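One structure follows; several queries about it will come next.
One chain of protein is taken out of this complex; the other chains stay put.
Right, chain A next:
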Amino acid sequence: MPVAASAIYFLNLRGDVLINRLYRDDVGGNMVDAFRMHIMQTKELGTCPVRQIGGCSFFYMRISNVYIVIVVSSNANVACAFKFVVEAVALFKSYFGGAFDEDAIRNNFVLIYELLDEIMDFGYPQNLSPEILKLYITQEGVRSPFSSKPTDKPVPNATLQVTGAVGWRREGLVYKKNEVFLDIVESVNLLMSSKGSVLRCDVTGKILMKCFLSGMPDLKLGLNDKIGLEKESQLKSRPTKSGKTIELDDVTFHQCVNLTRFNSEKTVSFVPPDGEFELMKYRITEGVNLPFRVLPTIKELGRTRMEVNVKVKSVFGAKMFALGVVIKIPVPKQTAKTSFQVTSGRAKYNAAIDCLVWKIRKFPGQTEPTMSAEVELISTMAEKKSWTRPPIQMEFQVPMFTASGLRVRFLKVWEKSGYNTVEWVRYITKAGSYEIRC
């Protein structure tokens, strides 16, 4: 069975119940006490997200300053339960306008109860799509046509939406200007050894779409990925055009994409939901263009001094530039004094995270600024263990650059009224976990 959650609790960090909703009566009301006693107040917290106490199991997740706990007494689907919590939080966020924390919950508890009633029934997840739920669970509350005439159109329509075959799109949408915005956002994950060899490197990309289209359009997306292109040339019996093709390791799609069709024809075709959504995610491990190379040298000079030299090389086109580049170089806890020399940007010591933080707001391609710092340490009592160096971390954004080289070749829109659409495409590459050991 998918989940069959018996109860769901929202707790704050002290263990006070913010929201509780029992879906089944096979667990007692004291379940949350068990959680508090055996998990929150022990070292267990954070050692494992699934715990068994007595005949019940607890799944918990921390989101900002709130714990969300699901209690089950059956052999439930754990992956589904966690994903449900993730989706539910996303839903709450979209209702609260961003933040999900203790205050937001306290201020919206009526709404949360209402949503909890709707998104899960008897412990089984129901529809969690914000676009649909917002049709009939509004902040102000929908007035029931209890006293009005039964020929009340809009609300019954909403329930058709909830369960319709195209459950994610409303009918009868009209836009004056039909536009589609595509954002290709890639995050580069890198783990590099201190000697500069790449231990692990992959790109997780997602294609975000914003649709303002009338009617029920059918869309088809073409990328420069290898399998898709091969299939296409096969179908049209025409040789593959030369040019860079990308090998996607794996792709996952929004539920609007016809998966069977993708499997047989390798085309991404779908009826999009209205507004913003994540169309697809992909993963690439081969042929990744790393936008930055980091060359650190860290010397420990005796017990009280350190010398840190970091050179960062941008290897993307000279006409492009990266934004918001931050390089965090960890230093020991007992750092007392730091002095810097940088050829670009600004650097300072952040004691809260024990790091030297070097920020460069605008970082042009094909350049290599350096930072050298001297760190003075307080000589503490003979610490037996030498300092274990955490990796250097890096953040950045490079607009109009894809580390994978992925490009959108076409986006076709069909609608029976045959209107013209305007398509906009943007590319951006961000740092995922970009770590360099030193």
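What we mean here is this: a residue touches a chain if its C-beta (ideal position, glycine included) is under 8 Å from a C-beta of that chain, and two chains touch if they have at least 3 such contacts; residues count from 1.
The definition used in the following text is that contacts and distances are computed from a predicted model.
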Subject >> Protein name (UniProt record) of the chain left out of view, among "Beta-adaptin-like protein", "DNA-directed RNA polymerase III subunit RPC6", "E2 ubiquitin-conjugating enzyme" or "RAB20" >> reply: "Beta-adaptin-like protein"
**OP:** Among A:Ser339, A:Ser379 or A:Ser433, choose the residue that contacts the chain missing from this document, as touch is defined above.
**Re:** A:Ser433
Original post:
So which of A:Val78, A:Leu208, A:Val408 or A:Ile428 would be touching the chain we can't see?
Top reply: A:Val78
Subject >> Residue among A:Ala34, A:Leu173, A:Leu191 or A:Val342 touching the omitted chain >> reply: A:Leu191
Subject >> For chain A, residues in touch with the removed chain >> reply: 1-2, 4, 16-20, 22-26, 46-50, 52, 54-57, 59, 61, 72-80, 82-84, 86, 109-110, 113-114, 117, 121-122, 124-129, 136, 141-147, 150-152, 155-156, 158-160, 162-165, 167, 191, 193, 199-200, 202, 204, 249-255, 257-260, 262-263, 278, 280-281, 283, 285, 384-385, 388, 390-391, 393, 433, 435, 437
